[in-house]
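Input: a single structure, listed below in structure tokens.
Note that this complex is displayed minus one protein chain, with the remaining chains in position.
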Amino acid sequence: MKRGLFVGRFQPYHMGHHNALLNALREVDEMVIVVGSAKESFQPQNPFTAGERIEMISAALKEDGIFGKCYIIAVDDISEYALWSQRIKSYSPRFEVVFTNNPLVKELFEADGYTVKKLVSNIKQVDSTKVREKITKGESIGGMVPSAVESFLRKINARKRIESILKDEEKQ
Amino acid sequence: MKRGLFVGRFQPYHMGHHNALLNALREVDEMVIVVGSAKESFQPQNPFTAGERIEMISAALKEDGIFGKCYIIAVDDISEYALWSQRIKSYSPRFEVVFTNNPLVKELFEADGYTVKKLVSNIKQVDSTKVREKITKGESIGGMVPSAVESFLRKINARKRIESILKDEEKQ
Amino acid sequence: MKRGLFVGRFQPYHMGHHNALLNALREVDEMVIVVGSAKESFQPQNPFTAGERIEMISAALKEDGIFGKCYIIAVDDISEYALWSQRIKSYSPRFEVVFTNNPLVKELFEADGYTVKKLVSNIKQVDSTKVREKITKGESIGGMVPSAVESFLRKINARKRIESILKDEEKQ
Amino acid sequence: MKRGLFVGRFQPYHMGHHNALLNALREVDEMVIVVGSAKESFQPQNPFTAGERIEMISAALKEDGIFGKCYIIAVDDISEYALWSQRIKSYSPRFEVVFTNNPLVKELFEADGYTVKKLVSNIKQVDSTKVREKITKGESIGGMVPSAVESFLRKINARKRIESILKDEEKQ
Amino acid sequence: MKRGLFVGRFQPYHMGHHNALLNALREVDEMVIVVGSAKESFQPQNPFTAGERIEMISAALKEDGIFGKCYIIAVDDISEYALWSQRIKSYSPRFEVVFTNNPLVKELFEADGYTVKKLVSNIKQVDSTKVREKITKGESIGGMVPSAVESFLRKINARKRIESILKDEEKQ
Partner (left out) sequence: MKRGLFVGRFQPYHMGHHNALLNALREVDEMVIVVGSAKESFQPQNPFTAGERIEMISAALKEDGIFGKCYIIAVDDISEYALWSQRIKSYSPRFEVVFTNNPLVKELFEADGYTVKKLVSNIKQVDSTKVREKITKGESIGGMVPSAVESFLRKINARKRIESILKDEEKQ
């Protein structure tokens, strides 16, 4: 059995992430999804708590029937980059393959003896910044995020959250 | 839909935990299992990493077909107890009921408006300390832990791990 | 008896703060003044230590005979915003009303069940940045800060402090 | 004008502290009261939050009309003892004399050029441990703590707090 | 015997540093070289670990026969600037003179009673940013860094390291 690792901040989890995950799941049996910057929340680039991100990702995975193949773990940042891959290994179930397009993550895990593969998403035009902007403007994000994520964001009133954070930012 | 919260260190996850979980799952639809003291490992009371604990709990839940009803989240300690319940809320999917026999956890969550219920386990004679002692002596832990946990502990050679840690302790 | 909360960095404490405090004190019996970012000092935006800020605010309150109605507490930053209101509650005497114009602080405390009111200052043209600039240029800050604060800043030679910090900044 | 420094954990603030403070106030004009271990609370040795300790000390000082001569600052622990006196200096209004019976505090501040004097209390039979024990047993603490502190502890239901914490301790 | 202190980040150690060190060593018998921001590495401005920086500086000192006159200590950052000089004193062998051109470092150490002298380098056209740029482009850094440093950087493949970090930066 082969397990992969997929790191992101998922602020929020969108179709680009989801599609890349589905593609990567063709190459491994199970995936560890690392919710990075776990402690960051209520900030312009990081509006959602780790718990909210775990909840929205879980909902999307259940919607597609792949929750049973995934582990979702929240990992907080470490200012010592030299310790970062070790921190991930200590928080995660064992894994063999790392999926990333980030050259530094690639270097750190390769130095540690891991196979590193590219993340391939067929949905390239979506990113978290765009999704947050749409939410702020009150525009529909249908199609940009899994529908379970869309419902979740509506339920927690993501729009009000992001607006408050942005107003706070402007004032300073 | 109602979600519960169940906090433990799970060093390791044993039948006492598992039975209490099964009982509590009769009262809620889903359960958030909090792996506490996430950063502690390679220590006499805390031999296993958060990742290892997540992996062993997942295996036990899958064995019993209840993985789909649970979230497993690792949360590190906070020296400021006054912030602890808030930390849990920030790391966890939303929950309504807290299952605990710990009077302080009860007080902190009740003060925060949560319903707190007792954990009831039909298997009272097992605790983590006893399991670790058996492992050290090379005795069977069959029946004390879910069989998937037993296999997992054998696979990572838990005996050697615990022996090294204990020898280290004695020397100091 | 009703107690309010008033959060600021007070680098330094100026007439805008002071006037808003006097206005807010018409609505509550006592006020907790939170000196935020307590650990920051000797930096361009944060030249003064928590101790210096406590001392200058106390001097201003005594000058106006309202020291006995106020508590001044220093609170350091917390990178986990989700825990911030809890940190304040743990460091502060009990309070019922939060005075703030910051939308995020408003959201966090309202979610926690607090009444949040606007801070109203009749002195709008003064802010800490302007005061620091005047100090650097050696210009008078009379009228911009309470006179007890003016004396204090002269006594600790605030001008030399800010100049050293700014030169340091330019060099990097 | 001469200012003194008086460090304690004040769990809770009792007549021994109060009497020593009154004696020390004969030698200086003002006193900085440092509420140490600010972040510790909800623990057997440290049941009360920094905010609660500030509130109870303030009440006692007001009762005796000496609130206007004191500053109460909360300072969290620092694991690097070599930095401790510097941390105090950064959080506190300027002071000249340190009142302490602790030989290490004496050494650290003398090395830093401060005058260190002994704390003299006429009330020697009271200490925080005894007060907490009385509270747990539901016995009167009248005379052991200033009456304003007694009222405060009753208002926050200190007995229930300490009982929950102690039960938690026993269980582990 | 008189000992000096010389603080830098040394990312990497270059001829400007080295020449200033040689000049300063005419005024003191021994020098403590502080490798600052010790925990930062694998970042655009801070590509090298503390260990790598200690190793490259040592090699350069040995090359010039002055290793026996120097102490190299790694010190991590402290967010509380008010504690910074105390941190250095706690990590360093005793010293009497501080060599620095940084006005804030000057202010902090002078306030602490130290003699502060200017660092004088005859090699002004070299700085760490330029060296890192040359490395990235694959151009020779001969003459910009001591030859022992040049060999070391080649051995650890500094070029690949810096390229990975910079690509990572661009992506975000």
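Labels A, B, C, D and E are assigned to the chains in the order they are written; within every chain, residues are numbered from 1.
The criterion applied here is as follows: contacts are C-beta pairs under 8 Å (C-beta built on N, C-alpha and C of every residue); 3 or more make two chains touch, one makes a residue touch a chain.
Not measured: the values here are computed from a predicted model.
Visitor: Let's see if you follow the contact definition: name the visible chains touching the chain that is missing.
Guide: A, B, D, E
Visitor: Out of E:Ala50, E:Ala82, E:Leu108 or E:Leu153, which is the one that touches the chain we can't see?
Guide: Of these options, the touching residue for the absent chain is E:Ala50.
Visitor: For the chain not shown, which residue from B:Gln43, B:Asn122 or B:Ser140 touches it across the whole complex?
Guide: The single option touching the absent chain is B:Gln43.
Visitor: Which positions on chain A touch the chain that was left off?
Guide: 80, 82-83, 86-87, 89-90
Visitor: If the hidden chain were put back, which residues of chain B would touch it?
Guide: 39-43, 49, 160-161, 163-165, 167-168, 171
Visitor: Which residue numbers on chain E touch the omitted chain?
Guide: Residues touching the hidden chain, for chain E, are 38-39, 41, 49-52, 54-55, 58, 62, 67-68, 71-74, 76, 89-94.
Everything that follows uses one rule, which is that only the chains that are shown with their structure count from here on.
Visitor: B-C or B-D: which has the larger count of contacting C-beta pairs?
Guide: Between B-C and B-D, the larger count of C-beta pairs in contact belongs to B-D.
Visitor: Give me the rotation angle that lays the C-alpha atoms of chain A onto its copy chain C, rounded to the nearest 5 degrees.
Guide: Value: 120 degrees, nearest 5.
Visitor: I'd like to verify one number: the distance from the centre of chain D to the centre of chain E, where each centre is the average of its C-alpha atoms, in whole angstrom.
Guide: 44
Visitor: List the centre-to-centre spacing of chain B and chain D in whole Å, with centres computed as mean CA coordinates.
Guide: The mean C-alpha positions of chain B and chain D differ by 38 Å.
Visitor: At which residue positions does chain E touch at least two other chains?
Guide: Expected reply: 80, 82.
Visitor: Chain adjacency by touch: line, ring, star, complete or other shape?
Guide: other
Visitor: Between which chains is there touch?
Guide: Per the contact definition above, the touching pairs are A-B, A-C, A-E, B-C, B-D, C-D, C-E, D-E.
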